[in-house]
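Got a structure for you, questions after.
Omission of a single protein chain aside, the complex is shown with its protein chains in their original locations.
Naming follows writing order (A, B, C and D), and every chain is counted from residue 1.
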Amino acid sequence: MSLLPYIAALGLPLGLAVLLTWAQARSLVWRVMPFAPLSALALALLGDMPMTAQAEWLILGLHLGLDDTSRLFVIFTGLLWCAAGATARHWMRDDPRATSFGVMFLMAQLGNLGLLMAQDALSFYAFFALMSFASYGLVLHSRTPQALGAARLYIGFVVLGELALFAGLALAGAQAGSFLLTDLRQTALSDISVALLMIGFCVKLGIMPLHFWLPPAHGAAPVPASAVLSGAMIKAGLFGMITILPLGSAAYADHGTVLMAAGMVTIFAALLLGVQQANPKAVLGFSSVSQMGILALGLGAGLMVPQAWAAIVPVLIFLAAHHALAKGALFLGTGAFAAQTGRVTRLVVTLALLFPALVLAGLPASSGGLGKEALKTALGAASPVWLPWLTVALSLSGVATTLLMARYIAMIWHNPPKAPANLAPEAVLLPFLLVSAASLALPAVWGTLAQTVAAPIRLAPSGALWPVLCGVVLAAGVAVFAHAQRIGAGVFLSQLTAPFRAFGARADAIVAAKRRAARRLGHSIPKALGETADQWRLGQTAIAGLIVLTLAVELRTTLPAETAIFPEQQQHPMPLQDLTLTPDF
Amino acid sequence: MSVEISPMILSVFVPLFGAIAAFVLPRAAALIGFATLVLTSGAVAWLARDVLAAGAVGLPLGGWGAPLGIDLRADGLSVAMLALTSVVGFLVSIAALDSLKGPEQARQRQYFWPLWLLLLTGMNGVYLSTDIFNLYVMIEVIALAAVGLTVLSGSRAALQAGLDYMYASIFGALLFLMGVGFVYLQLGRLDFAGLTGAAPTGALIAALALIFVGLALKTALFPLHFWLPAAHANATAPASALLSGLVVKAALYVVLRLAQYMPFPSENLLTLVGLMGAGAVIWGGVQALRAERLKLLVAWSTVAQIGLIFVAFARAGEVGLSESWKAAALLILAHGIAKAAMFLAAGRIKDEIGHDVIRDLDRTPIRPTLAQFTFALAAISLIGLPPSLGFIGKWSLMEGAMAAGYWHWVGVTMAGTLLSVAYFSRVFAGFLRFDRVRAPVGEHQGWALADAAPLTLALMAIGLGLLAAPVLSFIEIGYPFGVAP
Amino acid sequence: MTDPLVIFDLLLALAIVALAAASLSVRDLFSMIVLFIIFGLLSALAWVRLSAPDVALAEAAIGTGVTGALLLKTLHHLRFASGTLGQKAAYGVTPVAPVPMAVIMTNAVFCGLITLGLVVAFLGAPAAGPGFDPLVAEAMPQSGVEHPVTGVLLNFRSYDTLMEVVVLLAAVVAVWQIERGLSEAPAPAMGEVWQGFARLALPAIVVVGTYLLWVGAEAPGGAFQGGAVLAAVGLLLLLTRAYVPQPAHRGIARGAFVLGTAAFALVALLVASGGRVAFEYPLDHAKTLILLIEGMVTISIAVTLAALFHGREPVALAKGDRNDT
Amino acid sequence: MTPDLIYGLTGVAVFGIGLVGALSAQDRLRRVLALKLCSVGAGFLLVVGAWREPPAAPDPVPHALVITGIVVMVSATAVALALIRRLQTLEATDER
Partner (left out) sequence: MMDAPLLPLFILLTSLLAAPILFALPERAARLRTAINLGMAALKVALVGWLSIKVSQGVIYDLRFEMLPGLEFKLQADPLAILFIALSAVLWLITTIYSVGYLEHGPHRARFFGFFSLCVAATVGIALSGNLFTFLLFYELLTLATYPLVIHRGTAEALRAGRIYLIYTLAGGLVLLLGTLGLWVLAGTTDFVPGGVLADVVAENRLAAQLLFVVLIGALGVKAALVPFHRWLPIAMVAPAPVSALLHAVAVVKAGAFGIMRVVYEVFGIETAQTLGMTAPLAALAGVTIIYGSIRAITQDDIKKRLAYSTVSQVSYITLGVALASPIAAVGALAHLIHQGLMKITMFMAAGNLAEGLGVKRVSQMDGVGRAMPGTMLAFTLAALGMIGLPPLAGFVSKWYLAQGGLQADQVWVIALLLGSSLLNAIYFLPMLHRAWFRDAAPEGTGAPGRPRIGWMLAAPPVTTAVLVLVAGSFANAPFSPLEWTRFIVAIEYQE
């Protein structure tokens, strides 16, 4: 198998990054920035799986390849990078540090795509590190104190993660006797190496308590960067676990337990932390943390019960895609929202944002709902002890996400993110809408896209509405409560009853006005009528009129046509003595 | 030789002799008048006993018998009217004793009694008559005496009102007389029995129209009410009570009677009557709402109430006439009693506080509480709240209308009731508001004899409602309208 | 029916209608009254043509004579009271806002319609309709009088007649009640000739009146006509100031007013014995009783009519008093 | 063409004329007179009703009724005129 496709796929971002350092080519590079992952995408979409290539010659031997799993990752990651690139092109147009951003962006992209294609531990580690460190630049980009702090935190965790990963990979390689990932997967790794690997990847995933870096970083990075950070890059942690850990072959009950517990804590703790955030992107960051908790549940279950892994992994992939697209859409939407200047267009964007938000929250029949249901089903095969808890946690995670999404929607209105000064409002809309549409369409296309691993999703029930509803209701309640808190209970109550009072007052006023008018009329009309009647002596006229009327009425009724007014013969009508009148004298 | 005297002739002649005596002996007029009322009431009670015992009774005066002679006849309805007249008259007389006792009213006192007793003669005559020409003469007796009572105070307003009343009265009587002429022309006789079953011809239709309009004018049925408010509002209190409570009822009674004998109050004519009544209910109510003086308000309420009586009469059309008259009769009785009470109470209020401007009723520290209470009680009956007689009348009205499907009359009645609530509550508000009074509000001063008569009347108006069933069965004695109940 | 009489009837009818219309439309009130008096007299004539001499007499004496005198007196009073006495100018009593012509026209149209309706009704009525005549003819022998009209008035329908006297009584009570005070126009000056005429005429009129009363039993005439003629005596006495009512006479006057009513009613009541009802005079005494009643009623009528003409109750007043309310 | 027809129509006409006057006249005296005309009209009607073809005597009852009517009318007229006089006096004294 030729290495060429891989060179094309990975060389394109690399080449562009290099070109970007050349001033003359910059504008061209920026123009094609959205298409940087295109070759990788094409490879993933068109290539026959599995396909591998190696360049033993490069460094310690570079093994690249794609299989059914990584291919899917490439697809949604690439898509997201495309959209982010398109956004970045406009976002960075007037940025003085655009070049450095572009380079870092492309490098991170290279790392991301590369690690998905890596087939050996070292290249994997390298791409992984490339991605992580390049991202540092993205996080740092704005150079604000906030960004600096976030970056500092970020880099600290990255370092920690890289160290753990490195140690883990090293140990694993030692135990497996090979650095090929396939070998690692088949080896029963020692507990410690698995633990180290888990730490490394969990830092990337942001599983608690290793999550601290994530929200600030996602909040601080520019919109296109945070979209890929949250959508694409953190999935590298998942991908790493799936490809490196010996899941499905060996049981690591303790690890699984820890991971699952952490996941569960993460789901809800992220909620608690997230709702306190004022920066909408930070809220989204916590939402990502929370969502990764869900993934952790699946991973943990897989660690605990290897038999269940086969059922779990397709779902995890789906969930990753789902989260990547939805969260990416949300981040891009945040940018799109920030780019809007008018209230109406903001409202429209908010409405559009509701779709990915609800998808994320797990609206039935959306990717969120399906994914969660599928996960539940898959987890059914795992530990029966944990199952009810998992089910509950998954369901409640819908509530949690809904709450976070509500918080997010509230916050983009309260603290609108800043957009670059001269950004055309409509420029960044297209990527956002594209990713949103992709997110919505995911359940529909997944079948054709994923083929072999799509079955659990196809079979999953559409999911329940109540978590979302609960979340909405709770959010509304909380909003009301917060509103009340802010303005004081008394004021709030009066606000609450204001419509009633207003209605009552209005009704009263209308009635009063009507009554006044009626009274005026009621006084003036009879007065005028009465006076006129007196003055014109209409009563007299009425006498005559009434006689005429009575005559007419009586003639009309008692004299039908055949009755003669001039009877020919008039009989004396009655006998003169009438006994009925004098019944008893 | 023993003189055999019928109570019927007595109930006409006793007041007549009383009037003569009161006129000849002005100093003793009050005493004579009072004694006459007692005796007349006795005669009526005697007659009522006879009627209860024997059903309708008749008396062919001169022994000739109708149609040549004139018959008197008393059935339940006539005795009920006689009783109404006696009772109300008696109580108004008591009130008059008090209200005319001042030295400055010597002249009024001197003429009040003869006129009132002549009025009584006329009314009792109407209720016993069975001859339409005799009715004409009786109506004229009533008219002259009533005009005399109207102008008793001698004020210019009263005189103007009295003159207008006089014109209307004469006019109405003349229309009636012309109608009598046509009846004679067609039938050759004038007794009620002769009217029964007569075929409708042009002459009789003309007679009907003339007589009906003449009576409508006399009873002040809208739109022929123009003379009434001023006349009743400007008369002295006892006179107002008599005029409003009793006099208009005489003409109303004749309408009822003629409807009993005249062969053709057709459906359309009844509709016309009902419409006029509805007009009266509305117009009278509206005018009462904007009346500025208490007595004027009460007078307008009379217009409305008379309208209501006619609505009751027309409530179920031609077919229902044999029942509708009872509702009308009940309302006549109710209104007679209550309105007399109300006018007397209004007079008492005016006497006590010195004016009867509704707007200023709440500015006076003097509160004739008993008179006000009486006024309120009378208003309850006039509005038609249970258990008053007015309520029973209204109940009968609406029941019949409903059963016959004449919903519009139900609507009119309800509208009239609401209007009456509205205009009477204006007065109540004046009675009960205290915050605009400058001086300390006077308390109830104890019982005043002058309040006894109106209070009794008002209590009767309320309490008779509980006795409606016997009253109803009484007026059915002799089967007016020929239908056994 | 001969032609000349029909023509006479037609002419008379035309004159009556024309006079009626003229009296209402003439501007001057005095002319109005004069035209009315002529109208009344012609009507009486018409009633003679309709073989109703009693009615004609009553109409002439009371309906036209007394009414005319009352109207003239009132007109005189009005002109005096409003300070226009002696002026010839037409006088409208109350200055009221004029009624629009449209309303008057409407009235006229309505009245025309009514009249039309009444004409139709009249034409439709039986020409020689049923009546009381057979009943009267049958009952006359028991009435105690020969003249049918008197029989009806004082026997068959004497209740009506009693009430009619009561109406008269009511009128005089009402008039005394209404009119008070001294503000009366001085009587129009009467020349010597009038005074002499009055002296001569009075006995004659009294005789005529009494005669009328007396013949009432057999021929046209009777209490009302006689009373009216006798009232003329009173009018003349009052007009010529031959008699000035004194407060002291009030009692007598009241007695005279009620005399007829009281006697009538008493008789009517007292005869009700021995199976008879009120107003049923015993056959043997019928004529006497009727004559008694007639006499009393005549006196009352005469005095009452005169009093109605005079108007107010005679009262004693200190000089300068204008009113005695 | 008999007298009853002629005078009957006369009566109705007089009644009608009186009616117009009673409704429309604004002068108090004239209204009284108009009413009197009406009563004469009514009298005509009754007298006409009583009339019989000459050899026969007329019905006496209507005659009696008309006489009663005349007396009643003169009473009413007297009262109305007294009212008018009294009112005029009051109005005149008020004005002065």
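The definition used in the following text is that a residue touches a chain if its C-beta (ideal position, glycine included) is under 8 Å from a C-beta of that chain, and two chains touch if they have at least 3 such contacts.
Here the structure is a predicted model, which is why all the values come from computation and not from measurement.
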Next item on the list: Over the full complex, note down every shown chain the hidden chain is touching.
Entry: A, B
Check: Which one, B:S78, B:S169 or B:S396, makes contact with the chain that was left out?
Finding: B:S396
Margin query: For chain B, which positions touch the chain that isn't shown here?
Written below: 369, 373, 380, 383, 385-387, 391-392, 394-396, 398-399, 402-403, 410, 414, 417-418, 421-422, 425, 428-429, 432-436, 441, 443-444, 446-447, 465-466, 468-469, 472-473, 485
Notebook entry, point to check: If the missing chain were put back, which residues of chain A would it touch?
Noted result: 493-494, 496-497, 500-501, 504
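One rule holds for everything that comes next: only the chains that are shown with their structure count from here on.
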Next item on the list: Report the inter-chain centroid distance for chain B and chain D in whole angstrom, where each centroid is the mean of the CA atoms.
Entry: 28
Checklist line | Gap in Å, rounded to a whole number, between the CA centres of chain C and chain A | finding: 110
Next item on the list: Calculate how many whole Å lie between the centre of chain A and the centre of chain B, each centre taken as the average of the chain's C-alpha atoms.
Entry: 85
Notebook entry, point to check: So which stretches of chain B touch two or more other chains?
Noted result: 59-60, 67-68, 133, 137, 140, 144, 147-148, 151, 159, 162, 171, 178, 182, 184-189, 201-202, 205-206, 209
Notebook entry, point to check: At which residue positions does chain A touch at least two other chains?
Noted result: 537-538, 540-541, 543-544, 547, 551, 565-567, 570, 572, 576
Item checked: Complex contact set, residues of chain C against chain D -> 1, 5-6, 9-10, 13, 16-17, 20-21, 23-24, 29, 32-33, 36, 39-40, 43, 46-47, 49-52, 54-55, 58-59, 62-63, 66-67, 70-71, 73-75, 77-78, 81-83, 92-94, 96, 98-99, 103-104, 107-108, 110-112, 114-115, 118-119, 122, 125, 127-129, 131-133, 136, 148-149, 151-153, 156-157, 160-161, 164, 167-168, 170-172, 174-175, 178-181, 183, 222, 224, 301, 305, 308-309, 311, 322
Next item on the list: Mind listing the chain B positions that touch chain A in their complex?
Entry: 54-60, 65-67, 71, 73, 130, 171, 175, 186-189, 191-194, 196-202, 205-206, 208-210, 212-213, 216-217, 223-227, 264, 266-269, 272, 276, 283, 286-287, 289-290, 478, 482
Next item on the list: Show which residues of chain A lie in contact with chain C when the two form their complex.
Entry: 535-538, 540-541, 544-545, 547-548, 551, 565-567, 570, 572, 576
